[in-house]
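First the structure, which I've put down as structure tokens, then a few questions once you've had a look.
Rest of the complex left out; these chains stay put.
Each chain carries a letter (A and B) given by its place in the written order, and its residues are counted from 1.
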Amino acid sequence: MPEFTLGEIASAIGAELSGCPETVVNGIQSLQDAGPGQLSFLSSGLYRQYLRGTRAAAVILTAEFRAECPVPTLVVASPYLAYARLSQRFSTAPVATIGIHPTAVVAPTASIAASASVGAHCVVADGAVIGERSVLYPGVSVGAGSRIGSDACLHAHVVIYHGVTLGDRVTVHGNAVIGADGFGFAGSPQGWVKIAQNGGVRIGSDVEIGACTTIDRGALGDTVIGDGVIIDNQVQIAHNVRIGRGTAIAGCTAIAGSTHIGERCTIAGAVGITGHLQIADGVHITAMSLISKSISEAGSYSSGTAMGPTRDWRKNAVRFLQLDSLFRRVGELEKKSGPDHNN
Amino acid sequence: MPEFTLGEIASAIGAELSGCPETVVNGIQSLQDAGPGQLSFLSSGLYRQYLRGTRAAAVILTAEFRAECPVPTLVVASPYLAYARLSQRFSTAPVATIGIHPTAVVAPTASIAASASVGAHCVVADGAVIGERSVLYPGVSVGAGSRIGSDACLHAHVVIYHGVTLGDRVTVHGNAVIGADGFGFAGSPQGWVKIAQNGGVRIGSDVEIGACTTIDRGALGDTVIGDGVIIDNQVQIAHNVRIGRGTAIAGCTAIAGSTHIGERCTIAGAVGITGHLQIADGVHITAMSLISKSISEAGSYSSGTAMGPTRDWRKNAVRFLQLDSLFRRVGELEKKSGPDHNN
């Protein structure tokens, strides 16, 4: 359990502390769950109701809520960002052992930095490069000629095919697959003819990739993920997609081939984006929307219907297929009702 | 091939047998496909048409259909449940070898029950515990301090991170990932700041988890899956989600962070549930619905539209974006048409 004084915490996040700087804390928790010795934070008015009853050792909050807090306070402009920055100090993750595990299979032509950790049963193929302080958890497979930068963290059973490059400080979670073949086939009278996917994948620095996410290699040229992109679990990114820097993609979203997505976009969960589109910078897409046309202006976009009880929904869903005819019926009524209606 | 007499079968499922109790059966099949020596069952009136022609050695059914059955019958209240209970006796799954395979890498501080099976190339990290009779198929990775109860079955290449606990009789299918980081980041002018995911995952007993399903660890506190929950393939369960006991979740459903789902819910395939919601006990959600608000009453809920030929659908789908204006047009017509309309 790491321990810090409130004085150290205040200095780490640039907070104004009211309370004893020598008080020691050893964890961070929600307002409801924090006990003595633990920090907490108030990041939104929604949780204000829990402030008065908190048993935390101290609370990170904005000046607005300081007077209501029954325990010592750490005042900052953005409590959520301060929490994010502190959270790493209380990490519960195990520390990897430097060096190559005796059961790992490393090609003689691969290059592993002396400060890297290559876990049990990893396989690093010909010409692959693993950078300084990078950690490969058990069972990671790195294909021929692929290059992993420094300070990477590849969790258990990640599969990196050949010809993939990752920048620095990239985290990839368990069972993600980077560099599998894009889904490219040409039709012929004898059936589908596979198009060899001869491009690679280029991933920038400071990227996070979730568990069971798949990022395919390009057909011609590379699939490209920009710096600072964050990608959740079970996301599918097809061949020759390009994602601009700082874009965030939530779980189960699927992006079809050759679509280019701008910078600083936020794409919610289970979204579908069809192929060969251009999405501008600063676009936000709400959960489970289908994006089937290019978007040239920043802003928020959606598709789908509202939810309701199935019995009501079923009546309305069937009506959906008669919608165009309803518009024509209303037009007819308007014609009959005379020229003064306001549409 | 295991063999049982009809007498043994009748006694195992509490059935009333009409037929010779010494007849031997060695398998169970559908009414159409069952051959001599095989049991079958009629679980729904839909399959009644196949009853007269069946070649099964005996059929499990309700009393209602006994008279129509040309072969010996086993009468029970619920033939489908009886079939479920018998199906395990005719399992085709291979039996695991007790003990630790010489290629497995087990930390000296890990504890493996003597009756457990740890397959080839498995990795069990520091302080992990594997309970009695639990089976780890090849390539399973169990992180530091994680605890697997008794009678678990972890199929090939399952990844369990650190700080995860599984109860007893839990089955996890191939390439599922339990305990990867939740998708938590705070925005900053310099880009996304990762929030360390310092909670764990707690999974109850009698739980089934499908292939390539991902269950993330909590940010603060744990992600919790209750007893008797069944989860299909490629389901995504985000950090700090809680699933109540006995709930069933079909394939490709995605549940966003901090949502709490009640007990005995049934969630169909490819459903999306947004974050921070409360879903009551006994809620049913139909396939591919987006649930974006809390649900406080049991019942069935849906979203989406009916399907149709693409040409018709396209006309209606475009009309969807003019729906609000149509409502205003109709309101205008109603105003003009006088006070006696019934809305």
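Simple rule for what comes next: contacts are C-beta pairs under 8 Å (C-beta built on N, C-alpha and C of every residue); 3 or more make two chains touch, one makes a residue touch a chain.
Just so it is clear, the model here is predicted, and its values are computed rather than measured.
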item: With 2 copies placed, total copies in this complex; value: 3
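Note that only the chains that are shown with their structure count from here on.
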item: Where chain A and chain B are represented by their mean Cα positions, the distance between them in whole Å; value: 25
item: Contact footprint of chain A on chain B as seen in their complex; value: 103, 105, 121, 123, 125-126, 139, 141, 143-145, 157, 159, 161-163, 175, 177, 180-181, 183-188, 191-196, 198, 200, 212, 214, 216, 219-221, 234, 236, 238, 252, 254, 256, 270, 272, 274, 284, 286, 289-293, 299-306, 308, 312-313, 315-316, 319-320, 322-323, 325-326, 328-330, 332-333, 336-337
item: Complex contacts: residues of chain A adjacent to chain B; value: 27-30, 33, 78, 80-81, 83-85, 87-88, 90-94, 101, 103, 119-121, 137-139, 155-157, 171, 173-175, 206, 208, 210-212, 228, 230, 232-234, 246, 248, 250-252, 268-270, 287-288, 304-311, 313-314, 317-318, 320-324, 326-327, 330, 333-334, 337-338, 340-343
